[in-house]
Every structure is written in structure tokens, then in C-alpha cells.
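Every protein chain of the complex appears in place save one, which is left out.
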Amino acid sequence: MPFLELNDIKKHFSTKSGGLFSSSNEIVKAVNGVSLSIEEGKILGLVGESGCGKSTLSRLIMQLLEPTHGSIVLEGQNLTNLNSSEVRSRRLDFQMIFQDPYASLNPRMTVWSTLSEAILTRKPQLNKEELKQNVVKLMEMVGLDKQYVRKYPHEFSGGQRQRIAIARALAPEPKLIIADEPVSALDVSIQSQILNLLKDLVNNLGLTMLFISHDLSVVRYIADRIAVMYYGKIVETGEAESLMENPQHQYTKELLESVPKVLSLV
Amino acid sequence: MPLLEVKNLKTHFHTRDGIVRAVDGVSFPVEKGKTIGIVGESGSGKSVTCYSLLGLVPMPPGKIEGGSAIFDDTDLLKCHENDLCKIRGKRISMIFQDPMTSLNPYLRISTQITEPLRIHMGMDKNRAKKEAIEALREVGIPEPEKRVNMYPHEFSGGMRQRAMIAMALITKPEILIADEPTTALDVTVQKQILELIKSRQKELGTAVIFITHDLAVISEICDEVNVMYAGKIVERANSRELFSNPLHAYTRSLLQSIPATQLKGEKLFTISGLPPNLAKPIQGCAFRPRNQIGNSDECLTQSTPEFKELDSNHWVQNCPGCLT
Partner (left out) sequence: MRISLPTESELEKGSSLGRDAWARLRKNKLAMLSMCFIGLMLIICFIVAQLPFIDDPNEQNLENRFAPPSGDHIMGTDQLGRDLFSRILFGGQISMLVGFIATGVALLIGITYGAISGYAGGRTDAIMMRVVDTLYAIPFLVLVIVLKVVIAGPMEEQLSWMGRFANIVPLFFAIGALGWLTLARITRTQVMAIKEQEFVEAATSLGLSKMRILFRHIVPNTLGPAIVYATLTIPSFILFEASLSYLGVGIEAPNSSWGILIKEGADFLETQLYLLIIPGLFFSLTLFAFNFLGDGLRDALDVRASKD
């Protein structure tokens, strides 16, 4: 049984255009029939360009949006059927790392506040000492110097902020992590640091990950399997290396051809 | 004689935290009709370099502390604002990264594209509009007669960038400065925009200064490449030479960090640490604390490494630790 399974997920947004009295109703089919599965402990890379619906899909899996159709099944449990309080209790099992390290941390909370709040969601009974230990352990896990625990987000660089965001995502001890373009806003030399970190964490903690990106070379490196998304649908899936070397779908081929390559290494 | 010769440009920012040496002694030539790439990460000074050339750096807190930029016998850095205005948009044009914000949302495309023609060449409205429609056609925008009257928000990101390119090239400038023009675009759109820049450049004979952090893009589009780090150029060579024979430790580290160059399953090569704080004066080699690929013990600690031509037209910061 796959760890996470998406069955024919659709998300349609209706936008009312026209004036106060006109009734032209446009439907935006952001996600239009997506079926995916991820095995436990594996990383699935989701590739697509802007507007393909990958961000909407990530919000749907995170239960931040409700699907218009279809089901999301985590470890055999259908999340779409749960009521809101049941969803809240399962939330700790799946967490997200966002793209923008500047917007994904509360600017008014220190590293301590952010991480302790997250830890306490899973373990509200911890006393102050135990909480301190947990926070420090998390920081070390993501490579953050523990002496920065009282600092505010704006005092860190982009890469460090992303580490804090990763620590927050790991704090409630989730089983599934959705990483939505986690390195796209970072410099190349920092990207590789964060990618290494994510790969280590997945291996050491036995996590399952959905890695979303528009950058094919990054996805090729980190993912076990890749799914290509286009206009709300998945057009191709396969093992990472074989998909990159032998793409079947026209769009996948076009994507691969468009990626600029460093000439000497081609 | 190069079209533009930048020598020892220094631009510093006087901030609350100290003097930030954003550009600290940068020199490079731009030959007619060639594409020069400036590659570096955030904080390297690549954008500030080009903003300084066109007088676009806010002063205060910025200040051009020294250097020269000779363009057709005129030193751009010492130019009066009035004279710079005559060059900007006419002989040297610039396009920017974010197509969402670089076009004025309140003005029609026609107004914006014809502006350089009306101001710099004194053209009348009707003739300018005809040229604008042609310019849009040349950059591959379908139905330009209709679209020229639209507003920016009615264009997609890729189309806006094309419109920007049209606007920048409409006066047939001698130099086009492109500051990360494709960073915010999808990879398939990026490919089209890069091809567009290349083809327009060939037709018009414009020199292009292309700023980016993406080494792969540089490799595909540039003739000559400058690699910047901590406000200085650490290496310059023609594109093929740089990628097949990188000399400086930073260039080599960057190339190794690209996921595309790594085998799956192996740990990615990383450059540990962070770029230096430019508010503090740097003694010796700026890359020393992060130099793992070379030999950091041999890096200069007292004097600034000299920028020397070590091979034919291959210039590097002469720091022994970074060159091993």
C-alpha cells in the first residue's frame, strides 16, 4: 500500500468576472485530474512550470484547500473525508517547507518561539528543560548554531532561514514532508547545502517527501521518481534517471531541451 | 578599442552598519557586438556594477568612489546627469529581472515603447507608434497591432519581458545591459527569450552585458565571462575557456555545486559558510574562509590578490591558494 495516494484530484476555482449584475462565471481548473502515489521513505519529484497547478496541489495535500473532486489517502486513511477537528489532529503527520524563506517565518517570533511552538504541538506535556533540549537538538539537526536561538528571522541569511523553516517542519515529528520549491530562492552554493541536508534528513528520519520544483536538474538529483505536471494534469511519471534520459511525453522532452546546459559538461 | 572600457570601478554604500564595498575595483572591456557575462551570487556586486555605469545607484547612500567607464571617449562615471540622460535609453539600454514591476502598470504598452523614440529621436507620435508595432513584431509578439494598445497586466510574464526587450532595442542602442532578464521566467520561456536576445543582437550588432547567477545560461549565451565574488572579479576568460579550464577556486567550486554536474546518490559538493560581510574591510583573499577546493593555507592574508592575465585572455585573481 503506498504511503500517500492521490486519486483523480481536481480543484476548480470559480471566478466571477463582469460587473455587479452580469453572471459570467469562469472556472479555472487549477488541478484537473491528478493521480499520484509515493512509497514510504521515497522522494517523489514533481516538476512543472508556473501555472501548472503544482502549488495548488501541494495546498490540497496539506489540507489547506479542499478538493473539488477526488481523494487524498495517507497511510490508508482518506483525509478528504475527515471533518475539521479530525484533520487538525492528523496535521502533525504532514508538514510543509515553503519556497520563500523570507515569508515563511513569522518576523516577530524568535527561533526559540517558532520552534518551541511547533514542538509543543506534538508534545504539549514537556517541561521547560525538556523543551530546551528539543529545540537545541532540532537546531543541530539542521545545522544551525544554537547560540542564535534568540534571534529574529530578519537577522539571518536566506539559507539559514530555510534551515529554520526545515526545523519547524520537522518539529512535530511528521511522516510526510512536502517541499515546495525549497531551494529556488537560494544561491547556487547555498542550494547544494540545503539539498544535502534534505537528503540526509529523509534518510536518517525515514521520511517520505514530495519535492516540488521547476528545476529539473535539482529534481533529478534528489528524487527517486519524477512526475511531470502540465496544465493541471500529470503527463508523465517514471524513475528519475530513466525519465530524464528517455522522456516519452512531448512536454517532458520540451522541458529537458529548454534547460540550459553548461557546454563543457554536455 | 573596446566599445566600453571599465577600469577599477569602486562603488560603496554608506550605511548604518558601515561602508559596504559593494563594488571594489572592477575592470572589464566590452567589445562591439559581443556578449559579456557577469556571473555571481547575491551580494557579489554584479548588479551594482552595471547600475553604476548608468548612474542608477541611489546617491546617498551609494557613492562612486573611483574608477572610470570610458564609452566613446566619454567617462560615464563623471558624466553630468543631463548628458547621461542622452545616453541612457538611446545608446545604452537596460532590461531588468522582474517583468511584473519593470513596466509601468498605468501606461499602455504603446506609450512606454514609444517613449524612447519620442524623447531621444524627437519622433512624432504616429511614426513612433508604427515603429513600436514593428518592434513588437520583431520580438515575436503575435498580433502586435492589437496588443500595442494593451496594458502590461494583460500580458503574460514572458510577453512582458519581450516587450521590455523591444523597448530597450527600439533605439538600436550600442550596448544592452540585461540584469537577470530570465531568472523569473519559466525554463521554456527562458529559452525563447535567450534565443530572442541572441538573434536581435546579431541583427543589430548590439553588445550585450548579461548579468546572472545561472552558470548554464552564461555558458549558452556569452562570449566572454566575468566571475564576481565579494565585489571583485575573480576570473575572466572567454566562455569556452572558462568552462573547460576554470582556474580560480571559486569558479571551480561553483561549477561543482551545480546539481547537474553531480552523480545521483553522491553527496553534492557544497561551498560551506556564507559570503563575506562587505561592510567590513577584507584583508587578503576574500574566498579564503570558504576555499576547500584549493588550498586555503596558501591564500593571501595581507595583500589583495592582483588581477593578472595568466593565460591568453584568461585573467584571474592571483592568489596561490585559490589557484592550486
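Per-chain residue numbering starts at 1, and chain names A and B are given in the order in which the chains are listed.
Following the convention adopted for this analysis, a contact is a pair of C-beta atoms (placed from the backbone, for glycine too) under 8 Å apart; a residue touches a chain by one contact, two chains touch by 3 or more.
Bear in mind that the values here come from a model prediction, so they are computed numbers and not experimental data.
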item: Which displayed chains the unshown chain touches; value: A
item: Given A:N25, A:N78, A:T121 or A:N246, the one touching the chain that is not displayed; value: A:T121
item: Options A:N106, A:N203 or A:S242, residue touching the unrepresented chain; value: A:N106
item: Positions on subunit A contacted by the hidden chain, ascending; value: 59, 62, 64, 88-89, 91-92, 94-96, 98-100, 102-111, 117-118, 121, 132-133, 136-137, 140, 146-152, 154-155, 165, 168-169, 172
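To be clear about the criterion, only the chains that are shown with their structure count from here on.
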item: Centre-of-Cα separation between subunit B and subunit A, whole angstrom; value: 32
item: Complex contact set, residues of subunit B against subunit A; value: 41-42, 157, 186-191, 194, 213-217, 219-220, 239-240, 243-244, 253-255, 257-262, 264, 267-272, 274
item: In the complex, subunit A residues that touch subunit B; value: 49-50, 157-159, 187-193, 195-196, 199, 214-218, 220-222, 240-241, 254-255, 257-265
